[in-house]
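The other protein chains are all here in position, but one chain of the complex has been omitted.
So that you can tell them apart, the chains are marked A, B and C in the order they are listed, and the count of residues begins at 1 in each.
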Amino acid sequence: MDVILQILYIIVPAALIAATPLMLTAMGGLFSERSGVVNIGLEGLMIMGAFGGIVGTLMFESLGFGNASPWFGIMFAVLIGAVFALFHAVASISFRADQIVSGVALNFLALGLTVFLVREIFDRGQTDTISARIFRTDIPLLSDIPVIGPMLFSRVYVTTYVALLIVVIVWYVVFKTPFGLRLRSVGEHPMAADTMGIKVQRMRYIGVMLSGAFAGAGGSVYAVTIAGNFSAGTIVGQGFMALAALIFGKWTPFGAMGAAIFFGFAMALSTSAQQLPGLQNIPQVFFLILPYVLTILALAGFVGKAEPPKALNQPYTKGSR
Amino acid sequence: MDYVIEMNNIRKEFPGIVANDNITLQVKQGEIHALLGENGAGKSTLMNVLFGLYQPERGEIKVRGEKVDITDPNKANDLGIGMVHQHFMLVQNFSVTENIILGSEPTTRGRIDLGKAEKHVQEISDRYGLKVDPKAKIEDISVGMQQRAEILKTLYRGAEILIFDEPTASLTPQEIKELIQIMNNLIDEGKSIILITHKLKEIMQVCDRCTVIRRGVGVGTVDVEGATEDSLAEMMVGREVSFKVDKKPAQPGETVLSIKDLTVEDIRKVDVVNKLSLDVRAGEIMGVAGVDGNGQTELVEALTGLRHSKSGSVFVGGKDISHYKPRKVTETGIGHIPQDRHKHGLVLDFTIGENLLLQTYYQKPFTKTGILNYNLMYEKAEELIKEYDVRTPSSKTMARSLSGGNQQKAIIAREIDRSPELLLAAQPTRGLDVGAIEFIHSKLIEERDKGRGILLVSLELEEVLNVSDRIAVIYEGEIVEIVDADKTNEQELGLLMAGGKKEEGEPTS
Amino acid sequence: GCGGNDEDTTPVNENGGNEGADNSAEENNASENTDNAEDNNGEASGDAEGFSSKMVTDVGGVDDRSFNESAWAGLTQFGEDYPEADVDYVQSGDAADYLPNLQQLAREGTDITFAIGFLMADDVLTVAEQNPEQNFAIVDEVVTDGDGNPVDNLASITFAEHEGSFLVGAIAAMHSENDEVGFIGGVESPLIKKFENGFKAGVKHVDSDIEVAVQYAQDFNDASTGQNIADTMYSNGADIIYHAAGGTGNGLFTEAIDRNESGEEVWAIGVDQDQAVTEGEWSEGNVILSSMVKRVDNSVYNVSEETLNGNFPGGEVIELGLEDDGVGIAETQDDVSQEALDAVEEYEQMITDGEIEVPQTDEEYEEFLSSQE
Partner (left out) sequence: MMNALKGKAFAIIVPLVAILFGFLAGALIMLLSGTNPITGYGALISGIVGTPYDFGETLQRMTPLIFSGLAVAFAFRTGLLNIGVEGQLIVGWFTSVYVGLAIEAPMVIHLPLAIVAGAVAGALWGFVPGLLKARFQVHEVIVTIMMNYIAMHVTNSLIRTYLLDSGQRTSFINPTASLESPFLSELTQFSRLHWGFFVAAAACVLMWFILWKTRKGFELRSVGYNKNASLYAGMSVNSNIILSMSVSGAFAGAGGAMVGLGTYQYANILPSFTNIGFDGIAVALLGGSTSVGIFLSSFLFGGLQQGANMMQSQAGVAPELVEIIIALIIFFVASSYVIRWALGRLQSRKEEK
């Protein structure tokens, strides 16, 4: 029993840590896809975010912001992400580009551009390491609760809780406010929205830019909490995992959150389990593929069909049917 | 006389086509003004201009005598113009209320106040007699209720001038009757209505004046009082149109389709076809009349293998086909004109040629050892195009770019040409203009006379009455009565369709 | 630092785009002649005029804070000491670039081309065989021709990473309070195995009761997994973790910093370079106890110089160990106890003298353990 608890005390916080960037990014994907724009460019947006997060943090550090620097860095990344997402928005909304193509291009562009800029700024392939960081903390009072305290509230990053809070806010905004209703209507039936006086293109721009902002947050949180610096290898695949979480979660905030935590849990389990007595003789490859196999099994077993927004991947032209 | 709406010399072009050319439309306060024209004449376009969805290239619009520039639907809303579109503009997975309030949501502290909105919707709906369930999801309600939700959308925004673009095309007779009542209520409340419809009878019944357009050009405006259906039709088409379908009496032969105790579930696992039995004989047209939602769709889908039947049997040519897959069904000699031509009937991004062979491409001589001979395919397609008068630039034109009527003709060409013993026609003329309808009806009768059995499922009583030889009335998934077409009338059918009980507004859902 | 794209240190080929083509045409003629690599070696003889020494980097680039950077530092130094010599590098975008990049340098007529990283083993052999009149050297791998014979115009430079790792292992063992330490590897391979086995041997040599947790991330670029592994190891009681995992190691530092910030005392040990200079800083110090450095720079410098002087070690395998200062403990050792430093000195001597045979492979490690008892 104790052993199991001990394991959970390691795995649960690790799962939450790994899930945080995915969760945030998936929220971004949600805004974009709910407005009817496929966003396979989440990976690129996360790359921009990670870049912005580190560069921003370094910049604020040098301006003397001290330990607040990473927070400003994240905000900087949010901005960068939103601005960068404009590429996707202009191409796929105004220029009616195929949204998948445009997203793929975004990924290429982000990687090329960030590394290019890093070279220009730092004269090398990676940035300096940030020294002001966001650290793990014990949440006062809550961490003293037996069993769940050590599991959920000790040695966690505040960013995780911010992210969880954001999920709730996103849910509220998307399902309870006029903005959310309009956003969803644009993703389901843009023509109907248009006849109701809703500016379809503008809503989609907002959706895509929000996706950039959130993916920027996701990437930067990863960078400032875990990686500590930025290079071409900082974000590899997390954006795709976030996209998977969004679909896995059936395009709902809590669903995506659950899926992200599920991924995080599976990954934490796969790395931690190898340190457990009795499991050391199992070939490592089984642990390495565990998260991915679990996901597939979960999808095939009990999640099944996911209904995307109806107008997803369809450029809107006034008057077309 | 002051007009609420004046559209003067409107011109609207689309790439390669002039949809509206110098059209003038003047609507008086408090009237129901009909807008009439063939498919593609430019009616919807003109109304979309009025509603701010399109910007005209030329011409001016006056609302209540004042020149206005309607740049977007919001502007139209502000001017009190509301539009019920030809294709419903409803978000399927939103509730009725959510659809209605979209764009002008009542809020309390930033949050949508759904409770308040629902109450408001209920109020308006009570006031005009538009029965809806404000909490229901659009995807769960009948077409009639969707229509009413559409109207509520405009009223919620305080529209004074309402545009109805073919509102009756997919309504049942009962629903149409209700809609007409609603329109009269609206007029009594001092509103003005522009009504687009292909059904001349409706125009005669409710409209005050009628403006006719032909191929984008205004033909003129007449008072309905002095006009007849024939005169309107002639004005619209430019030639005389016959409405009465010419047909000799049927000479029925052997039974080609025999349905026995068929039970079918819908997606919600409710039995919507209930131990239904029906025979169709060669050389007759069996009409199926019924209010939408009484199992017609599921019946046809079960017959064609698109849906599993739960129990019972379907015999065609002595074989029980109730568990056949679609391919096997068609090979048994069944043609199927599907109800939804865009969903089932056509691959819109295929050429018209490819679509014309969608059921036979795999057979010889088109396919030999897995290789498909496209040349042969297009040769065959050209033949069909000629024979069935499908108006298309070429057989390699995308199906998407054809007009609805021509798309439908292509489907009919394909299905009839396979020479099936049995033809299942589900609402074959929905939304088509009189010319196209005339053509399709005559084709169906021609096939009957060649000795084929035809099952015609339609929501339009007039069609069922005119084309069928016998009529089976379906109610709650059962055939409640089979009557001879020439021995019945709309009143009797209407009663039967309501289950023999007194008429009710809403079919139970 | 040693800025990669710095204009001064990166002489751009001034003759423009055609040079490559001209050269290769000449070379093709030349290659019809018999093998004259030996003559070529003699030719430079001290005068650096016209001498060129260049390298092809791995995907990390010349600023990877690891062996590529180190190699480039050596080459830059060489360029400074012999200003007439032409030094340059080409960076590989991915594994598919190795061969073309090596080819390109060869066709430019480079006197000695360094292939940095064992991943280029096959490609450098191919190019060396195609260009017998030029010299090549590969770092981190022993390359022989198909029959296992040495190639005359190809030198292999390897390092005794196991020896250096042994020393940091000993330090870790002496510093561990919990008698438990850890090792995080990148992608498992014979090379990284040398780090692991050397480290474990060092630990066990000091105290065979100390546990060593070992885990490979199977990724050189996954800081998240690195952090997770470190987290688990520290939580399970390890208090010092050594890594040979590239970017994945960043996660180790993150975790170590974090734990120190929250009052726990844990340590990390860096690799390849003196990582404490760039990483590991926290509010009250640095979590990096020390690092196991690999002097790729020295080796590149030396081989360049030897080639310049006509002594290219063609066909030789140069294994740089403790004794050649090829590997060792980083300068940053402020937090290492004097006792441990003394012991390290002693072990260094014993290894140099052959008294301790540091294991490289798993089998050797097993043997080593049994011989300890």
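Following the convention adopted for this analysis, contacts are C-beta pairs under 8 Å (C-beta built on N, C-alpha and C of every residue); 3 or more make two chains touch, one makes a residue touch a chain.
The model shown is predicted, which means the values in this text are computed figures rather than measured ones.
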Visible chains that the absent chain touches, using the contact criterion stated earlier: A, B, C
Sole contact to the chain not displayed, among C:Gly74, C:Gly186, C:Gly270 or C:Pro313: C:Gly186
From A:Thr57, A:Ser102, A:Ser154 or A:Thr225, residue that would touch the chain that is not displayed: A:Ser102
Contact set of chain B toward the excluded chain (per top definition): 16, 304, 306, 325-330, 336, 338, 343-350, 354, 358-359, 361-362, 367, 370-372, 374, 393
Residues in chain A touching the chain absent from view: 87, 91-92, 94-98, 100-102, 104-109, 111-113, 115-116, 119-120, 233, 236-237, 240-241, 243-244, 247-248, 283-285, 288-289, 291-293, 295-296, 299-300, 303-306
Contacts of chain C with the absent chain, listed as residue ranges: 5, 10, 12-13, 16-18, 20-21, 24, 28, 88, 90-91, 93-97, 99-101, 103-104, 107, 118-119, 121-122, 130, 141, 186-191, 218-221
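The working rule: only the chains that are shown with their structure count from here on.
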Identity of the chain that, by mean CA position, is farthest from chain C: B
Centre-most chain, if every chain is reduced to its averaged C-alpha atoms: A
Whole-Å gap between the CA centroids of chain A and chain C: 35
Centre-of-Cα separation between chain C and chain B, whole angstrom: 75
Gap in Å, rounded to a whole number, between the CA centres of chain B and chain A: 45
For chain B, residues contacting two or more additional chains: none
In the complex, chain A residues that touch chain C: 6, 9-10, 13-14, 17-18, 119, 123-126, 128-129, 131, 133, 135-138, 155, 222, 225-229, 231, 233-234, 236, 267-268, 271-272, 274-275, 284, 288
Complex contacts: residues of chain A adjacent to chain B: 172, 176-178, 181-182, 184-185, 188-189, 191-198, 310, 318-319, 321
Contact footprint of chain A on chain C as seen in their complex: 1, 3-6, 60-65, 213, 215-218, 220-225, 227-229, 231-233, 235-236, 247, 250-251, 253-254, 257-258, 261-262, 278-279, 281
